[in-house]
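Supplied in C-alpha cells, the structure appears directly below.
A single protein chain has been removed from this complex, and every other one stays in its place.
Naming follows writing order (A, B and C), and every chain is counted from residue 1.
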Amino acid sequence: MKFEIETISYLNEDGEIRDGYQKTISDDLLLQAYKIMLQTKRIDERMVTLQRQSIVTFAMPSRGEEASTVVSAAALKPQDWHFYQYREQGAIFMKGFTIQEYCDHMLLNVDDTAKGRQMSNHFGKKELNAVTVSSTLATQIPQAAGCAYAQKLRGEDAVTMCYFAEGAASEGDFHAGLNMAAVTKAPVIFYCRNNHYAISTPSKDQFAGDGIAPRGIGYGMKTYRIDAMDAFAIYDTVQEAREYCAAGNGPVLIEAMAYRIGPHSTADDPSAYRTDDEVAKWEKLCPIERVKKYLIKNNLWSEEQDLEFYNALIEEIEESIAIAKAKPKPGIDSMFNEVYSDIPWNLQEQYDFLKEFTKEESH
Amino acid sequence: MKFEIETISYLNEDGEIRDGYQKTISDDLLLQAYKIMLQTKRIDERMVTLQRQSIVTFAMPSRGEEASTVVSAAALKPQDWHFYQYREQGAIFMKGFTIQEYCDHMLLNVDDTAKGRQMSNHFGKKELNAVTVSSTLATQIPQAAGCAYAQKLRGEDAVTMCYFAEGAASEGDFHAGLNMAAVTKAPVIFYCRNNHYAISTPSKDQFAGDGIAPRGIGYGMKTYRIDAMDAFAIYDTVQEAREYCAAGNGPVLIEAMAYRIGPHSTADDPSAYRTDDEVAKWEKLCPIERVKKYLIKNNLWSEEQDLEFYNALIEEIEESIAIAKAKPKPGIDSMFNEVYSDIPWNLQEQYDFLKEFTKEESH
Amino acid sequence: MKVMNIIEAVNDALHLEMERNDKVVVFGEDVGGFGGVFRATKGLTDRFGEPRCFNTPIVEQGIIGFAMGLAMNGFKPCPEIQFADYIFPAYDQIVNEVAKSRFRSGNSFTAGMVIRTPYGGGIHGGCYHSQSPEAQFLHTPGIKVVIPSDPYEAKGLLLASLRTDDPILFLEPKRIYRASKCEVPLDDYEIPLGQAQVAREGKDLTLIGWGAQHHQNLEAAKKAEAMGIDVEVLNLRTLNPLDIDTIIASIKKTGKCVVSQEAPKTMGFAAEISALIMEKAFLHLEAPVFRCCGFDTPFANAHEHEYMPDSPRVIKAIKDTYDY
Partner (left out) sequence: MKVMNIIEAVNDALHLEMERNDKVVVFGEDVGGFGGVFRATKGLTDRFGEPRCFNTPIVEQGIIGFAMGLAMNGFKPCPEIQFADYIFPAYDQIVNEVAKSRFRSGNSFTAGMVIRTPYGGGIHGGCYHSQSPEAQFLHTPGIKVVIPSDPYEAKGLLLASLRTDDPILFLEPKRIYRASKCEVPLDDYEIPLGQAQVAREGKDLTLIGWGAQHHQNLEAAKKAEAMGIDVEVLNLRTLNPLDIDTIIASIKKTGKCVVSQEAPKTMGFAAEISALIMEKAFLHLEAPVFRCCGFDTPFANAHEHEYMPDSPRVIKAIKDTYDY
C-alpha cells in the first residue's frame, strides 16, 4: 500500500547534466526558451515597479517558475490549447503573446485583449488558443477537460495544457476535472505547479499526502513528478506526455516542483509568513541560471551575447510600456456590449443612461 | 508507480472462514447484527410493496449491502456519530433506530423525526448522533470532517462514521472532505459503499482508476478495501479503523465492495440497464446467508430459531406499519416553524394567511 | 403534427438538432444509454454514438466546467442536470465562469450552451426534488433563462436556445413532463427567445406566470371569468431577456396585476417584475402588483399541496387585487 513517485531531474544548479542523459530539446528551441525566460523575469520585475508607481494596479511575479512555465510551453505545438491559473505569463510568451500585447493588457488600455474588463495579469488570446485567465481558482481544470474532449471529437493532433498550482488543487473542481478527463480519455496534460505556497499557506496546511502526484494514480492517470527548476526534465516530460495524450491514451498529470520566490502578488508581503533564508536557498537553484550555464558550457551562448540580448530586451520592454501608457482606456460601450451575443433592452437603457449622465456630470 | 490494494476477506459464501482467521466479533454481537440484517432486508421488501400501494411515496432498498451497513455500525460505539448517504437504514437500525421510528418516518406522519419535511428514506435521530439524511449527494463528507474535528477539539473517545457510495465519490465535496479531514487529522472513517452502480451508471463511467481506495493514499490517509459481503472483514476493519482514528492518527478510508442487488429506488427499473444474470451472480454471494451458515455451523443458531425469529419480526413490522398509518400527518405550523430559530414577520404573515385560506377553502 | 408530452418534445428537439448540427453534444448523469432518469435523452446514444451522448460521473461542477471547455473550443454542449435542486454545486461554474466568459475575455472565448434541468414541486420530492431556482440565476448578467410550459414550447424554445450563442438555463417543468400534451409539429421550428405569449386576452387584470404555474394561472383565469373578472394571462417563456413591452402594454390596458410563481416569495422573480411595473407604469396602476407565490420556507414534503400557489390561491389573489 506504499509507492514512490520519483522526481525526474537531469540538469543541476551548475548547468551539468546527469550521467548518460541525452538532451532532446533542440539547441535553437533551448536558446529561444532561455530568452523568453529572461524576458519573463525582466517583465515581472518591471510590473512590480510599475505597480508601486500606480501605473499598473496589480501584478503576480513568477520568479522561480520561469522554466516551469516557459519550457513546458516550448514542448507543445501551436495548435495545442493552454488554460492558465495566472502565474504562467512565461507560457503565453512562449506561445507567441508579444511584449506589447502583454503591456497593453497589464495597463488595461484599449488594446487589452480582455478590453480592460478584468484585473491585470489575466492574459489570454483567442488566436493563440490561449484561454483568458479567470481569477476563480481551479475552474479551468474541468474546462480544460472539456476543451480536450472537443479535440478528441474532432480527431485533431492537438492536446490541451492545463496549468494550475498546488493550492488550487484543493478545490472541488480539481477532482471534477481530473476524473472527467480520465473517464472520457480526453487529451489533456494537467500541469500542477507545486511552488510550496498558496499566498501565506504552506503545503503542510494544504494537504497531508505526498504532494499532488499520487492523486493522479487514484484517477488511473499516467503521472509524473519533475524538478521544475530543470528545463530538460520539464521539456522531456511534457513532450512525452503530449505524445501519450495525442495518441489517444487519455490524460496525464505532471507535478512540477518549484518554489514561489517572489511575493504572491503586489498585494502580498511574504516576510509575514516565511524567512529570507528559506527563499535564499531556492534562489540558488535558479532555473534560468542553470540553462545559461549549460548554454555557455556547451558554447551555444556567451556572456557577451547575453548582455547584448538583455540590453535590447530592456529597451523593447520600456518602449512597449511607453506605448501602452499612451493608449487610452476602453470606452464605456465596452461595459455593456459582449455581456450577451446581443444587447437586451435593460442594458441598452443603462448604457443610454450612463452616456447621458456622464455628459451631464462633465458640465 | 504501481501499487496494489488488496481486498480483505475472511468469510466465504458457504459460511466458512479463511484458514487461520480468528473471529473478533463476539457471538452475541454477531447474532444481534444478523437479526438486524434480516430486519433490514424484510423492511426494505415491505417498503417497496407499500410504495406500489401508494402508502409510502418512495423507498431505497439496500439488498446486498445489509452486512456492509449493519456490521460496520456494529463495530462502532454509541457515542460515535453517523453521517449517511441514504441506503444505510441497516446502520441506523444497528445504532438503535426502532422499527416504529422507521415506519413513522417512511410514512411521513406526525411522529417522523424529520416532521414530514423530507422525502421518505431520509432518516436520522439526534439522540443517536445519527445525522438526518439529505438528498444532495456527498455534502455530508466535508460535514463529517467538521463533526469529527469537533470530537477532536473536545478530546472525546468518539469518531465520526461517514457513509457514502462510489457515485457520490465523484462530487467535489468528496475531495473537499477527505483532504480537509486529512489536514486537520479529524477522527473520521470514510466508508465508501462501492456497489458498482449509481442509478444506471456503471463504475466504468464513474471513474477510470482502480476504484475509490487509491484516492485515500493520495490524501496520505490510511486506506483499506474490504469484501463487504463478508461480515467479518467489515467488522475487523472498521474496528481497527476506529481505534486508529480515536487514537488521534487522523482519518481512514474504507472501500467496501458490494453490489446493489435491488433497484436504485422505487422509481427505478434496473432491467433497462443491466442483465438478470449479473444480478443473480451477486445474489448468490448474499452477505446475510453467509452469516447464517456460519452461525448454524458453529451451533450459535438453528433453522428453528431462525424461523421463530423471522415470524416475530414480520409481526412487529406489520404492527408498526399499522400504527404508523393510523397517525395523522404533521400540522401546517410545521411548514413555518424551525426555518429559523425564531419566526420572522414574513413567515408569520404567510402562516396566518394559510390558516385563514385553508379555513375559507374548506367552507 | 403529433401529440407529444414535454419529454417527447424535448427528445424530438434533441434528435433534430443533433442531426442538423454535429457540434451538439449531450451529457449528464445517467444521460447516456439509459436516456436519463426522465428519459429525455433516450435513443440519442444509439443514434449518434457515445461520443456525442454520454454518461458523466456525478459531479455537477465538472459537468458544467466540461461543457464550458467544449463550448470555448467550438462545440454546442447541452448538459443535463438531473434535478434543478442539484445545480448548485455547479453554481460557481455557471455564474462566475459560463455567464462571464464572453465579457471578461473580450469576446474571445464564448460559452454558448443549453443547460437543461427539470425543476419545480408537486412530485413528492421534498426539500431536494422540488425547488424552482430561476431567481437565483437572474441576478447574474450573461446567462439567459428559458422556461417552456408545454410540449409545443418545449420543442420550439429548445431549438431556438440551441441556436443562440449564449449560455442558457433551460428549466423544464417536471410536474407536467407527461401530463402536459399537445400537438407538436414534426418539422423544425423555433419560438423566438425574449417574447412572452399572451395566452388569454382580458381587460380587467394582468396575470403573469411561467412554466408549470402558467397552467394554474389559466385555470384561475377561467374561474375568474365566471366571477366577472376578465383576466389577461401572460406566459413569459423567457425570463431573461424579459419581454417588458408585452408586460407594460398589458398593464396599461388593465391597471392591475398578479404575478404568480412557485418559488418562495422573497426575492423571487415576481419581485423584479413588480418593481419594473412600478417603474414603467406607475401612473397606470390601480392596485399594487400582487405576488402569489410559494412560501418563504424550504419545500416540505408532507405539505406540498399546501405549499403550492395553485389555482385557488391565484383566484384569491385575483379577487383581492381586483377589489382593491
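Worth a mention:
Assume a contact is a pair of C-beta atoms (placed from the backbone, for glycine too) under 8 Å apart; a residue touches a chain by one contact, two chains touch by 3 or more.
Remember, it's a predicted structure, so these values are computed and weren't measured experimentally.
Taking every chain of the complex into account, the omitted one touches A, B, C. Across B:69, B:120, B:179 or B:200, the single residue that touches the chain missing here is B:179.
Shown as candidates are B:25, B:38 or B:147; the residue that touches the absent chain is B:147. Contact between chain B and the unshown chain involves residues 81, 112-115, 117-118, 122, 124-126, 131-132, 134, 136, 139, 141-153, 160, 172-173, 175-177, 179-180, 183-184, 338-341, 344-346. Contact between chain C and the unshown chain involves residues 61, 85, 88-89, 91-92, 95-96, 99-100, 103-104, 126-128, 135-136, 138-142, 240, 263-264, 266-272, 274-275, 278-279, 282, 285, 287-291, 296-298, 300. Taking the whole complex into account, chain A touches the unshown chain at residues 57-58, 108, 112, 115-119, 122, 134-138, 167-168, 170-173, 198-201, 205-207, 267-268, 272-273, 329-330, 332, 334-336, 339, 346-347, 350, 354, 357-358, 360-361.
Rule of thumb we're sticking to: only the chains that are shown with their structure count from here on.
When you average the Cα atoms of each chain and compare centres, the chain farthest from chain B turns out to be A.
Inter-chain spacing, taken between the CA centroids of chain A and chain B, is 45 Å. Centroid to centroid, with C-alpha atoms defining each point, chain A and chain C lie 40 Å apart.
Distance between chain centres (mean CA atoms), chain B to chain C: 36 Å. In chain B, the positions touching at least two other chains are 170-173, 205-207.
Taken residue by residue, chain C touches two or more other chains at 54, 56-57, 59, 61-62, 89, whereas all remaining positions touch fewer.
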